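Mind looking over this structure? Questions follow.
Every protein chain but one is kept in place in this view of the complex.
Showing chain A:
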Amino acid sequence: MSREALQESLSAIMDNEADELELRRVLSASDDAQLRSTWARYQVARAVIHKDLLVPKLDIAAAVSKALADEASPVAAPVAAVAGRWRGLGRLAVAASVTLAVLAGVRLYNQDEVMGTQLAQNNVQPTLPMPQVQGAALLAGYTESSEPVSAQQSKAVSPSQLNWHEQRLPGYLRQHAQQAAMSTSDGVLPYARAASLENR
């Protein structure tokens, strides 16, 4: 594609007159440094024409990219791989102020698996800020603000404290579900709940 055609498309976007095809063309070429500088020049020109306030050198795209890259890094950290399913609960234990509407993806475990998780966590720095649960689908009402994360970071928590809930909640949950299943004659729903806790 010729540079002229690309610049024409660019100016069409500026005027809000670009069609779908043109928009795609420009977006796919958006890594091109020359195109980006042309875009910046167009913006300056428009700002001058409209007497808008313009902060030169303010590259929001770069800032966003950087923020995204920074945010992604804790997920990619080896901790995420090591951390067992109950890391989710542990983090909740730390950031008790976070109201989770629904926490999904925390799967259950049996006793020896919990022990394994615990062992794995002994060599893990527990204060790393991490997303609440990896790959979890969270219902609406759950908001992940930066506030609780920073609270998490600032609070030094010993591994034993993280583990306290991780060690006990699985057992408590199962005890509750199984006793519920035992104490009803119409126990299909409690049975299904108890069974779903056993599935991993």
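The rule is simple: contacts are C-beta pairs under 8 Å (C-beta built on N, C-alpha and C of every residue); 3 or more make two chains touch, one makes a residue touch a chain; residues count from 1.
By our rule, contacts and distances are computed from a predicted model.
Asks: Of the options "Sulfate ABC transporter ATP-binding protein", "Glucose-1-phosphate adenylyltransferase", "Sigma factor AlgU regulatory protein MucB" or "Glutamyl-tRNA(Gln) amidotransferase subunit A", which is the UniProt protein name for the chain that has been left out of view?
Replies: So the chain that does not appear here would be "Sigma factor AlgU regulatory protein MucB", according to UniProt.
Asks: Touching the missing chain, which residues of chain A?
Replies: Considering the whole complex, chain A reaches the absent chain at 88-89, 92-94, 96, 99-107, 110-111, 136-137, 139-141, 157, 160-161, 164-165, 167-169, 171-189, 191-196, 198-200.
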